[in-house]
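All protein chains of the complex are present and in place, except for one that has been dropped.
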Amino acid sequence: MEALLRARIAFVFLVTATLVIGACAQQAKPGTSGSPAASLAGGEKPTPGGTLTFVVNAEPPSFDGHRETTFALLHPIAPHYSLLYKFDPNDLTKVIPDVADGNPTVSADKMTVTIKLRQDVKFHDGTQMTSEDVKATYDKIITPNTAAGQSSPRAGAYAVVSAVNAPDKFTIEFKLKYPSASFLTNLASPWNFIYSAAKLKADPRWYEKNIMGTGPFTYVSNTKGQDWVGKKNPDYFGKDKDGTKLPYLDGYKALIITDATAGVNAIRSKQAMIEFRGFTPQQRDDLSRALPNDLAIQEAPWICVNYVVPNTKVKPFDDVRVRQALSLAIDRYAGGEALSKTTIVKDVGGLMRPKGPFAMSDADLAKIRGFGKDAAAAKAEAKKLLADAGVPNLSFKFLNRNITTPYEPVAVFLIDQWKQVGITATHDVKETSPYQADLRAGNFQVALDFNCDFLDEPDLQLAKFWSASKAGKGLNFAYYDDDKLDGMIDAQSRQTDPAQRVKLVGDIERYAMDEKAYQYPVLWWYRIIPYLKIVRGWQIGSNHYTNQDLTTVWLAKS
Amino acid sequence: MRRYVVGRLLLMIPTLVGVAVLTFVVMRLVPGDIVALRYAGSSVPQDVIDRERALLGLDKPLWTQFVDWMTQLAHLDFGQSLWTGHAVIDEVWTRLPLSLELAVIATLFAVAFALPLGVIAAVKQDTWADYAIRIFSVGGLAMPSFWIGIMLVLGTITFFGWAPPLVFTPITEDPIANLSQLILPAVSVGYRYSAVSMRMTRSTLLEVLREDYVRTARAKGLRETLVVVRHALRNALLPVVTVISLEFAFLIGGLVVTEQVFNLNGIGKLLVDAVTHRDYPLIQALVLLLASVFVIVNFIVDLIYVFLDPRIRYS
Partner (left out) sequence: MTERATALESEAEALARRRYFESTPRKRFVRFWREFITRRPLGAFGLVLVLAMILAALLADRIAPYDPTAISFKDLLAPPSPEHLLGTDNFGRDVFSRLLFGARTALLVGFTASIVGCTLGLILGIVGAYFGGRVDQIIQRLMDVLLSFPLIVIAIAVVAALGTGEDKIANVIAAITVPIIPRVSRVVRSSALSVVQMPYIEATRAVGARAMRIMFRHIAPNVFAPYLIMMTAFLGQAILLEASLSFLGLGVFEPTPSWGLMLRGAGMQFLERAPWLAIAPGVAISLAVFGFNLFGDSLRDALDPRLRTA
């Protein structure tokens, strides 16, 4: 996130009618099957009532969205809160106001952003939400009171902010150190729940164990390790376009089910209706065979990807030829085709999500080593490079975490590909915690890493590429330092013209993945959501973080 | 006798202290900590991680942490979970009813099968009935219980479109919902459990049937059933009770995989999660709890021996 420190872009993407954050927020139209997409767009009139049950496959640590980084917090807890802006549940390429009243106004020097707030927003305890609350919220996110034990892992994304002011009861004002476009996107961050200033004042860590927001659902109960229950907030400010009060649902129940097969069984036995993160193709097929008349499926490319990360501080991975050979050996197209039948990876792409707004063209991508279509030639080149580098029989330990989907199949695929060019990679599998410790300590030779973001945004997806001893500290596990690359990343961040920016990002991809081959993606993930088709009003996006407040979700009478 | 009881009670102390020390040491030797896991997979700067670590007291020297923990324990304070921040006692208390109940149902199930089958196998030793029962029981030992569980779930869901409820309902609230959640897991662990008990019943009964007093009873012309049930089985029960009790103690925290397969919110799953999270206070409390259960059950079994078997004398 420190990448965003460098983001200094003028506000050119600011559109007045709706806040469309230019190319940043554009997403590929989700692929759909069944009828859900049609029912979202309109036509059917939503019927209020009913309780949505859904599966969450992990348990959140604390309840504080500002503090945590796991989706397992967002799925059960996001419906209790509002944000300043959010992604439009009916069109995920758009950003719409949530508790903001309309779009931000930006001063002429682009250093002050002023946002009017709705005056009809009430907390669940009945108090009115004012600019004090929003100020307290953003103060906590941007400048956490660490002495009082507050923590904000995403603070770096807001380093551009010099002050948050509340000039009057319903106006909030952000003073910036320099103009930035990423900043506006970050106001729609799904983590930035609006908290009550009074609660925060009484106890800076109150929100870690308690829930009290302005969102569409109020907190009912939480049984540790089992479920999370919320019910409709009758005082919620939101209305749909017909003027019907939101949310439609009477309530929801999140079931915490860690075992994947048990999660599928929950939907199959209709004890749960949906799981918002994603299933494997196999699980989708099992479900659609078992529930042919009750199931709908939505699918979309996912902003998640696995990286092969050679530790450039360790011989022979300091040699660019070795790193290139490792990438060349991977026949990504064949792998994508085969693995997409059995696990959640699919598309071949560079550093930006394939089919996304920043994706390279197929022709450009094919010119990068390891991404070409001629697998045999690539493998021959890999062998030659290894021989030139003096390591024709390279062998190393391949660090991975002990998660089945999709780490295990991806690793098995890689190990087999490498074997074909004479490389012996030994699968070194660790629990997530020691795996993370090894990554952070640089205690590995080659690792399988991954990255997931809530937005197609080069500043986010390139964060891992900053020099390891500078902005990339704790993020760049390839451990190289490269001022030229830092300069390139910085430049794209300043570039305001979308087409130009795409080009600059392309240059970075060529440099980082091919010329220097520091670290490179294996295959991009593919999100598959099979669910009971009585669930309406929810649309898949390219990530599993946003669009989880459930305001527009409703249940059809079966 | 009193000396024996007091002595046995006192012996528990070094064992439990040993367990406590071992847990502490072992868990700190294991690499990785809760903060690394908490922020796994997201680009979080190092200083946030370091601060979080300090906040949880993980940066303190080990001996300080140990002394702190021991002092807390002395005040019967088990501390807070590092993961959720909630009291360890609450975390455990939420899961305990389910685990206890499952253990009880599995035990009932096991005993209901083990005793009659074990007796038949012993009485009809080396006949087809004996062989069939033995094969059945060895099968229980051979099949992983989680595997049986998976097959049961797959079977019911494929043929009936039904899966056990996913949320625990206390038996006092709704016995049917409660039992329909726990019956399949109880069967899948109960099979192994009953196999173990059945084998013990058979072998001890065989032993007892060769004893003089049984021969005497038979010689007196008593009916065979009476001989077996009245005279032999009663004396053969002791080792069976032992096996059953120890299995019971094991079931409380040992159903790690089964709880996962059936998505049961029990102690076994909590323990695995705690270890995966490196949630030290929770692990330490759970291990102590399970070790205490084990030690106490052992103690009770020994007492039963003293009361029931006049042949055993303790000094």
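Read from first to last, the chains carry the letters A and B; within each, the first residue is number 1.
What we mean here is this: a residue touches a chain if its C-beta (ideal position, glycine included) is under 8 Å from a C-beta of that chain, and two chains touch if they have at least 3 such contacts.
This structure is a prediction, so every number in the text was calculated from the model and none was measured.
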Contacting the left-out chain in the complete assembly, out of A:427, A:440, A:473 or A:494: A:427
Full-complex contact with the absent chain, from B:27, B:73, B:129 or B:171: B:27
Per the touch definition above, residue among A:168, A:388 or A:416 touching the missing chain: A:416
Candidates B:79, B:164 or B:253 - the one touching the absent chain: B:253
Touch list for subunit A against the chain that is not drawn: 260-261, 280, 282-283, 285-286, 289, 334, 337-338, 341-343, 397, 402-405, 408-409, 411-413, 415-416, 419, 426-431, 434
Hidden partner chain, residues of subunit B it touches: 11, 14-16, 18-19, 22-23, 26-27, 29-32, 131, 134-135, 138-139, 141-144, 146-147, 150, 154, 158, 196-197, 199-200, 203-204, 207, 239, 242-243, 253-254, 256-257, 260, 268, 271-272, 275-276, 283, 286-287, 290-291, 294-295, 298, 302, 305, 311-312, 314
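Quick note on the criterion: only the chains that are shown with their structure count from here on.
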Centroid spacing, where centroids are CA-atom means, of subunit A and subunit B in whole angstrom: 41
Partner subunit B, residues of subunit A touching it in the complex: 1-2, 59, 61-62, 68-70, 146, 149, 151-153, 155-156, 208-209, 223-227, 255, 257-259, 261-262, 265-266, 268-269, 271-272, 290, 401, 430-438, 440, 450-452, 463-464, 473-475
Complex contact set, residues of subunit B against subunit A: 30-34, 36-46, 48-49, 51-52, 55, 83-86, 90-91, 94-95, 150, 153, 157-158, 161-163, 165-168, 260-263, 265, 269-270, 273, 276-278
